[in-house]
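Provided herewith is a single structure, encoded as structure tokens, for subsequent inquiry.
All protein chains but one are shown at their positions in the complex.
So that you can tell them apart, the chains are marked A and B in the order they are listed, and the count of residues begins at 1 in each.
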Amino acid sequence: MEWTAPLLADPSLLFGAALLVMLAAILCAIVVSRKLLTSVALTGLFTLVAALWYIAMDAPDVAFTEAVVGGGVSTLILLGSILLTRESAEPVSPSRMVFPAIAVILAGVAILYAVGSIPGFGDPASPANASVGRDYLERTYKEVGIPNVVSAVLASYRGFDTLGETTVVFAAAVGVMLLLGFGERALGDPARRHEALNPDLVEEIDHHVVLRVATKIMIPLMFLFGLYVLFHGEVGAGGGFQAGVILAIALIVHALVFGLSETMRAFPAAAMRAGASAGVLIYAGVGVINMLNGGAFLDYDFLFPPPLEQALSGPDGHAGQHYGIIAIEIGVTATVASGITAIFYGFAGRAPDIASRGASRGPESGGGS
Amino acid sequence: MLEQAASIAAFVGQGLVLAGAIVTIIGSVGVLRFPDFYTRIHAASVTDTLGAGLIIVGLVLLGGGFFVTVKLLIIWGLILITGPTASHALANAAFTSHVKPLGRGDLRQPSASDEG
Partner (left out) sequence: MLVAAALAIFVSMSLMLVRAFAGPTTYDRLLSVNSFGSKTVLLIGVMGFANGRPDFLDIAIVYALINFVTTIGILKFFRYRTLEVSLSTRRRAVADASGERPDA
């Protein structure tokens, strides 16, 4: 079974270097392109290569996040922002490039100067590996009892930071909703939605049978996979954040293929607002329960009252840690899934307004209420 | 006996993976060299179906336990659903937006400029 032998150190370094060259080439193409749609497509490529590089660096959790966020959500939100603004970049006069160029060159020189002091990849003597990281690796299984150290650090040791990050996602969703609305305009008048389209396109928009059938197969699979990622985060790569993004992407695909109003009928914007708030509430609520049971905020060992914890855990278990991590991961998933869906509703639902503002005002249909 | 079977399976698996990778390269060369969009879709689909099939069957034969096999089969299923669907959607969109396929005799001019 010689195929299980790990790659020698050298080929994998070469591979990393090749991926970095590829990244640089894609970045140049993104910058040079004046058509923003091309830039968005190339951004998707950039994400794929970047995540490959993270995998080559043995960081599956980061690669997972990069794949779901960079590949899925940010591409779609970039499309939404093109929709609300314009499709091609204006040429910039050379005189306006001088100061940014100087800033970039200075930053590049500073980074190159700092490269010399970066510890080697996987160097056991580097500060990150020698003190804190090693400490986590040694203590996690004893204290938290789950095999994925990344999940343990994110959800348990650094639970307070993750609560902050979840709140940031919530705040971002609230900000987008306040700026762009809740997408409820899209529900208004079905005929208006087609006015933005070219009449020729309306005739052929019904031709996508294959796409509809394939999407119907894919969406349940995506939901299932999202739940798998959520509950498997203790053991493998992934966790609440990635699961939330996957669930949101499943909803977004539904909106893309079957129309935003259909999706909003099944998952109303109000439910998304409630979900985003409920997630943060669940997370913070777990912390408060711990305090009521006599522990510190987010100290899951006190999720249950001490006698119950004793009874549930047995001699070497960590029932409080297990259930606490699952509970806050569910909170994170709820916030992220609802928040990203609400952001997409805001972007996509705003478009008819913009389109009809540009054209002459559409005919008011009187009968429809 | 069982060990022998396992080593044969591993050998065949590696061969299939390599064959799939070669098919992938062939498809990419096709995407790079073919003269118009529709022929390029044809070349790209080779990767999605034959290349992916060979590679994934090869990896299954290499054997990595039950869950790894199931995941590989899931990936294969996903590629089999999404690849042709995406190709179809692309071809559909291109055709309805009047990207003309090359006709008889059209190949003269584009190939002259493409080969340069």
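In this text, a contact is a pair of C-beta atoms (placed from the backbone, for glycine too) under 8 Å apart; a residue touches a chain by one contact, two chains touch by 3 or more.
Computed from a prediction, not measured in an experiment: that's the story for all the values here.
Chemist: Using the touch definition from the top, which of A:123, A:138, A:161 or A:262 touches the missing chain?
Modeler: Only one of A:123, A:138, A:161 or A:262 touches the chain omitted from view, namely A:262.
Chemist: May I ask which residue of A:146, A:173, A:237 or A:343 touches the chain that does not appear here?
Modeler: Considering the complete complex, A:237 is the one touching the chain left out.
Chemist: At which residues does chain A meet the chain that is not included here?
Modeler: Given the touch definition above, chain A has residues 3-7, 11, 15, 18, 22, 25-26, 29, 35, 37-38, 40-42, 44-45, 48-49, 51-52, 55-56, 60, 63-64, 67-68, 71-72, 75-76, 79-80, 82-83, 186, 189-197, 199, 201-203, 205-206, 208, 211-212, 215, 218, 221-222, 225, 229, 232, 236-238, 242, 246, 249, 252-253, 255-262, 344, 347-349, 351-352, 355, 365, 367-368 touching the missing chain.
Chemist: Counting contacts across the full complex, list the positions on chain B that touch the omitted chain.
Modeler: Missing-chain contacts on chain B: residues 14-15, 17-18, 20-22, 24-25, 27-29, 31-32, 37, 40-41, 44, 47-48, 51-52, 55-56, 59, 62, 64-65, 68, 71-72, 74-75, 78-79, 82-83, 85-87, 89-90, 93-94, 96-97, 99.
Following the convention adopted for this analysis, only the chains that are shown with their structure count from here on.
Chemist: Starting from the mean Cα coordinates of chain A and chain B, work out the distance between those two points in Å.
Modeler: The mean C-alpha positions of chain A and chain B differ by 29 Å.
Chemist: With touch defined as at the start, can you tell me which chain A residues reach chain B in the complex?
Modeler: The contact residues of chain A facing chain B are 1, 3, 204, 207-208, 210-211, 214, 217-218, 221.
Chemist: Give the list of chain B residues in touch with chain A in this complex.
Modeler: Answer in residue numbers: 7, 10, 14, 62, 78, 81-82, 85, 88-89, 92, 96.
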